[in-house]
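A protein chain is absent from this complex, but the other protein chains hold their places.
Labels run A, B and C following the written order; every chain starts at residue 1.
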């Protein structure tokens, strides 16, 4: 996005740690894999759950929403660290083409990383990222950390 | 909502037909029940899927999104009939309080019923509708019907 | 909206005080009039600014957005009082029909009034509220009040 230079992910955050963290938190969920993460983006994939297929062979909207939410969460990990229990505040999604395929891909790009909120956009596709099935934008709220000093917060905001 | 008088549901649409229709379309889904439907609203409930509980005991965001999407779809049935294969075009959701409970409730109110689009708002709660867990607004696109004449379309718009 | 009983507006808030307050804050703005306000809704009107007419005779999108934002702000006054300097956090708008006319009307209904956030929906129309030109939903953030005790905050949330 505009004016956002490449930034390394937060300390200790890489695709493997994110994938393992989520598998541990939700052992029953579909195996979601983090392929890329930086301080401003994440790329993830997830096999399509057969139960989420709708008549016509399309992946359901809530499944796409769920992956978008996850991709934005992973990008938030990249920006501010795994320990930050950020929560989705709001998310708006546009369904632009039918989702047909075995694997869903999503890329989240952060446009704003502030002290209290992270805002980013997500593109979801099955076989061609230039022909997405859904496009989202949303906000994660970052709870204040009890142990954090004002100085740290200022630093994080920059 | 503003200026929208009570309107009867479309011909042949009542809570029982909607509940039966959805159970038939998605036999694997959680049993969602339609309690009320008119030409401008629907009220639904769904038992919480234990797999959708997140750490802290909260129902996951994608589950709330899924129910909101369904409630808006049911209200669209009420406005234009069961046979209309309306598709979600876009939906924005705000998560306002943690969702804790065994049953999710949702009420969708339509603000605009046009020839091509239906727009409505949804409130989701567990035990108190005045303290919702999520609030949504979104658009369903109504595909043109091959057998429909211009005259019918005009009629439907009114 | 669902389960929201009629509630009186906050102390000292009525249509006249809101109209006067806004006229004083933005003396250069188009005269916006508050017609109704309660603890959960507001109805406003504003004459169309000729500069906001676009080719075809349509009122511009940003003008509709501006009135929606204002209507939601007025409803927030009704819920928590005039002195609360609530700020728009996010707003999503759907343009559903061309806006043609001399006067814009908007009705905002609040779905959630919490300690920190107020969420509501807005319908905008020119001559028929059942055929709106735009439909919105958004969030106002309520800043913490320095003089407020925890007890008061709790009370306000209910």
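Keep this in mind: a contact is a pair of C-beta atoms (placed from the backbone, for glycine too) under 8 Å apart; a residue touches a chain by one contact, two chains touch by 3 or more.
Note that the coordinates shown come from a computational prediction; the quantities given were computed from them, not determined experimentally.
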Given B:69, B:90 or B:109, the correct residue touching the omitted chain is B:90
Contacting the left-out chain: of A:8, A:31, A:47 or A:129, that is A:129
Out of A:12, A:31 or A:114, only one touches the absent chain, namely A:114
Even though one chain is not shown, chain A touches it at residues 1-5, 43, 90, 92, 94, 96-97, 107, 109, 111-112, 114, 117, 119, 121, 123, 125, 128-132, 135-137, 139
Chain C residues touching the chain left out here are 25-26, 28-29, 51, 54-55, 60-63, 65-66, 69, 87-95
Absent-chain interface residues of chain B come out as 90, 92, 139
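Here is the rule we go by: only the chains that are shown with their structure count from here on.
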Across the interface between the identical copies chain B and chain C, with over half of residue numbers shared counting as same and under half as different, the residues used are same
Leading the contact tally is the pair B-C
Rounded to the nearest Å, the gap separating the Cα centres of chain A and chain C is 32
Here the gap between chain A and chain B, centre to centre from mean Cα coordinates and rounded to Å, is 26
Distance between the CA centroids of chain B and chain C (whole Å) is 25
Residues of chain C that touch two or more other chains sit at 90, 92, 139
